[in-house]
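Before any comments, here is the structure.
Only one protein chain is missing from this complex, and each of the others stays in its spot.
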Amino acid sequence: MNSAPITHRFAVALVAAGLALSACSSSTGDAGGPAGGKFAVWDPYPQFDGGSEWVKVIEDCGRQAGVEVERQAYDTSDLTNKVLLAAQQGVAPNVLVVDNPVVSTLAEAGVLKANQDTGLDASQASTNLMAAAESEGKAYGVPIGANTLALYYNKAVLTAAGVDPASITDWAALDAALAKVVAAGKKGITFSAIGTEEGTFQFLPWFWGAGAQLTDLSSAQAVAAVELWKSWLDKGYAPNSVIGNTQTTSWQEFATGEYAFAENGTWQLGKAGFEYGVIPIPSRAGGVAPAPTGGEVVTVPAQDDTGREATAAKIAGCLTGADTVLATDTALTYVSAVESVRERQVAANPELAVWVDAVKSAKGRTGDGLGTRYPRISQPLWTAVQAALTGSKAPADALKDAQAAAATAK
Amino acid sequence: MRKNLVGWAFLSPIVAYLLLFYAYPLVTTVDLSIRDYTVRSFVRGGAPLTGFENYLTVFADPTFRTALLNTVLFTVVSLVFQYGIGLAMAVFFSRHFRLSATLRALFLVPWLLPLIVSASTWAWLLNSEAGVVNAVLRFVGVDGVHWLTSPDWSLVSVTIANIWIGIPFNLVVLYSGLRDIPAEVHEASALDGANSWQSFRHVTFPLLRAVSTVTLLLGLVYTLKVFDIIWIMTRGGPSGSSTTLATWSYELGFGNALPRFGPSAAVGNVLILIALVAGLVYVRAQRKQEAS
Partner (left out) sequence: MTRSWWRTAVGVLLTAVMLFPVYWMVNVSLTPASRMRKSPPDLFPVDPTFEGYARVLDEQLPYFGTSLLVGLGTVVLTLALAAPAAYALAKLRPRGRGSLMFVLLVAQMIPGIVMALGLYGMFVRFGMTNTVWGLVLADSTIAVPFAVLILTSFLSAVPDEIVQAARIDGAGPFRVFWSVVLPAGRNGLVTSGLFAFLWAWSDFLFATTLDSGGALKPLTLGIYRYIGNNNQEWNAIMATAVVASVPATVLLVLAQRFVAAGITAGAVKD
């Protein structure tokens, strides 16, 4: 009487712990991994949900390739780790849309397949954008589009302070404009100096615009760039909140209408509630500073079953094809990587013309032969910028430490 | 013998669970921490064993000292204030007065908010430009403080938020601890002519010792692990000024374009080691208490 129910019920109690095991064996096939029938597409656009154009585009491309796709969206900052961990476990996604500076790292790790092996065609994409997708002479993936940085300005604020935006062609002119605006009782400039890749992205136009190179973070030119930002905080031209600002919060500050300038990207176009204009970021000595290219690359990760790579390449080719990419780039407010699509974009929205020019002259972060070393340089750089802006280190010291850290990093 | 067998039979699910969901991840992180992983070898395998090199790298990193110090400061200050304020509130609410039950229940609300919510709320309250705290400070004629963007204040800010979140738990536990002290004890000490402070100091507080130990231990366990609050409010910044071991471990492993899993795992293991020591200290303290 006793022993039977005990063992019986005990078995029930054990089910909970056993759940893991039984489930492991039953669900490897249908979990959406590449082992199953579905093709996994991972992208960094969590802002687009199931009903969005982008997801429809993905589904269409899957249909054209004759397969079913399952899409997953991650925050950009999470995506690299997720892909590495998935690749380690042999379950990398079939198609991966990933931030361009990461491509060379993933390629070097053997996570991605080169275009020449998958048949993915990148000949339409402009060469300065393809630079970020190349590693050791091979191309990996096709850029879905690009964005870059420029200075937005509030027309009313500049007019009231008597500043002509066309006159801002070097740092000195920008400083003078900021002084006038602040003297007129408005706020100067907002940007993002957060301690992430975003902070480095925003700092690079000033860094490169001073003539500094990523191979030498402690150069006099680099110090000048950090000192420029630091001086804005010291003089009250820029709010202290820039230290924690993402590009989004920085934009929200600009959108209050109190600020004269905001350093921000293509994707903010049309999102302010007042009249604004856009000028290129000036370099120190005058002229346009090189801005970094942002934007993602559609790539094909390596699979155990190489037959599936060709199909994945078809999906990737479809996602970046001239006909489909226009809708995607419009939704993302990106400038297309394809010249013919750019023309159609400008025709539809003349505001984009200035951004198309900016993207043409922009520079990849992993360029200059840095490749996989870039992330190891970028992190010390944003750390140094933060240390200098908060006053915990002098700009020159902060950059000296950064250079030491970047040099020893593997 | 049979008793042992039956006992362990009842324990077998939890043992299986611990092996699957604690031991396995732990082995993974220990393995990560003693190998030299590059991105390539992480994916392809074959990372060479390097023993304690990751640990040495971590210890040599100037961030380690900051993170360790911050962890200690964050934990100790949080515990002291959570416990102190929680106890004061528990004593205050232990007397019956109109609305006391309602107000006490309202005090628990901060506990119920998902951490991500409380952290975002505090981040907004303490925002340099648009935050209400600075608005109030300016209103009374004090200069606003860069709560989250100044290295002098960021740790203070995340600690304040953490204290706020921890008060309800301390209040609930200490309050019910107080309720369990028989009323006669207070009456007796009142008859002896003790004023309420003396009565608290010499009668109530000692009787609360067991409850206090558990409260502080649980507080310690959760404060050492705190990650969400700091990560959402400051990301451990600016320039590392509010980094604790927990956020540093995450930053090394996940917060970067290029993850450094080895050092990240090493920091995580150091944190576990600290927890282990805290656990031992607790067990010893408890034995002593039982013995006396």
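The letters A and B name the chains in turn, as written, and every chain counts its residues from 1.
As a convention for this text, a residue touches a chain if its C-beta (ideal position, glycine included) is under 8 Å from a C-beta of that chain, and two chains touch if they have at least 3 such contacts.
Owing to the predicted nature of the structure, the values given are computational and were not obtained by experimental measurement.
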Not-displayed chain touches, in the whole complex, chains A, B
Kindly state which of the options B:56, B:80, B:132 or B:188 is in contact with the chain not pictured. B:132
Of B:47, B:158 or B:271, the residue that touches the missing chain is B:271
Given B:46, B:114, B:141 or B:206, the residue that touches the chain left out of view is B:114
Which parts of chain A face the unshown chain closely enough to count as touching? 2-3, 5-6, 9-10, 13, 16-17, 19-20, 23-24, 27-33, 42, 46-47, 49-50, 72-78, 82, 85-86, 88-91, 198, 246, 248-249, 252-253, 255-256, 273
Considering the entire assembly, which residues of chain B contact the chain that has been omitted? 3-11, 13-15, 17-18, 21-22, 24-29, 32, 89, 92-93, 95-100, 103, 105-118, 120-122, 124-125, 129-132, 135, 138-139, 164, 167, 172-173, 175-177, 179-180, 210-211, 213-215, 221, 224-225, 227-228, 232, 246, 249-250, 253-254, 261, 264-265, 268-269, 271-272, 275-276, 278-279, 282-283, 286
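Just so we're on the same page, only the chains that are shown with their structure count from here on.
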Taking each chain's centre as its mean C-alpha position, how far apart are chain A and chain B in Å? 34
Spell out the residues on chain A that touch chain B in their complex, using ranges where they run on. 10, 13-14, 16-18, 20, 77-78, 80-81, 84, 87-88, 99, 101-102, 105-106, 108-111, 194-197, 239-244, 253, 372, 374-376, 378-379, 383, 386-387, 389-393, 410
Residue numbers on chain B that touch chain A, as the complex places them: 9, 12-14, 16-17, 20-21, 38-40, 42-45, 127-129, 146, 148-151, 234-241, 253-259
